[in-house]
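Let's look at chain A:
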Amino acid sequence: MTAPTPIKKALKPADVEVFAETIGHYFERITGEKALVRTAYLLETEAPPQDDFNGMIIVHGSYQGSVCFAAPRGLLTHVLMRMGQQEYSDADHLDIVGEIANTLAGRARRVLGEGLEITPPHTYTRAGRALPSPASGTPLVIPFTWQIYAAVLVVHLDVLG
Partner candidate 1 sequence: MEKRTHGWLGKYKELLAAITLFLVLDLGVLVFNTFTSHLIERDTALINTAGELRVYSQQLTKSLLTLRQEMQASEPIQSSLAELGEAHAAFTSALGQLRQAGQGSGLWRAPMDSSGQELLTQLDDYWGPIGEAAAPLLDNQHPAAMDVDGAVTKAVSRNVRLMQLADDLTRHLEEQAVSRAAWLRYIQVGAILLATLNFIFIVFKFIRRLLESDRQAESARRETRDILDTVREGLFLLGRDGRIGRQFSRSLPSLFGLPLQGGQPLEPLLQELLEEEQHEAARDYMDLLFNRKVKPALLEELNPLREVALKTQEGRRKGPSHLAFEFTQVQENGEVSALLVTVTDISRQMQLARELAVTEARAGSEVESLLAVLDQDPEQVRDFLQAGDTRLNLVNQALQDVKPDTRAYAELINQVFRGVHSIKGEAGALGLMDISAQAHQFEDLLTPLRRRHDLTGDDLIPIAFQVGELREKLARVQTVLARVNRQRQTEVGASHPFAELKKQIEHLALKVAEDLNKKVRIEVDFPSQAPDLDERLLRNLREMLPQLVRNAVAHGIEAEEERLQAGKFPEGTVRVEFLPAADGSLSLSVRDDGRGISCARIRARLLELGHTPERVQAMSEKELLACLFTPGFSLLEKAHEHAGRGVGLDLIRDMAARAGARLRLSTLPNTYTQFTLQFQPAP
Partner candidate 2 sequence: MTLKLLIVDDSTVIRNRIARLCQDMRLPCLEIVGLAGDGRQALALAEQFRPQLVTMDLTMPQMDGDECISRIVDRLPETRILVVSALSDKATALKAIKKGAQGFLRKPFSDEQLVESLLELIR
């Protein structure tokens, strides 16, 4: 069946689930314990949720927008510890949140299309600023829990035909 190709298609749940899975597995691989999706909701505010450390990638191409992972210090410290790090400076934390964002980018390219243009991760602390997202729709927030900690993944993507 051939449907008229719309200029802007809706993002599919499966597209987002890919990112959620990536986060879940990342934690499982590093710490042996999966980060669990608590829920998903539409972002009502203009400012996306930020945490102590944030890692974000900007995507251009057939998909356009941003994917951002924000986590509290404690959670990332745990990850550093499990990786055998001895030092827990801000820079180390930014590193690790950047790596998670990088993992998201790699996964995005594999699943959403090799032709995607993805920026290197932009990391920032609570005091920093997010980059403006080139997407126009409503961002989707996916909160995670890992032990007592809470982190969020914000997916803000448009699909271009």
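As a selection rule, all candidates are chains of the complex that A comes from, given by their letters.
Some notes on this structure:
Here is the rule we use: contacts are C-beta pairs under 8 Å (C-beta built on N, C-alpha and C of every residue); 3 or more make two chains touch, one makes a residue touch a chain; residues count from 1.
Every value quoted in this text rests on a predicted model; they were computed, and no experiment measured them.
Note on chain A: across the options 1 or 2, its touching candidate in this complex is 1. Residues of chain A touching candidate 1 in their complex: 1, 3-4, 10-13, 16-17, 20, 36-42, 44-51, 72, 74, 137-138, 140-143, 145, 148-150, 152.
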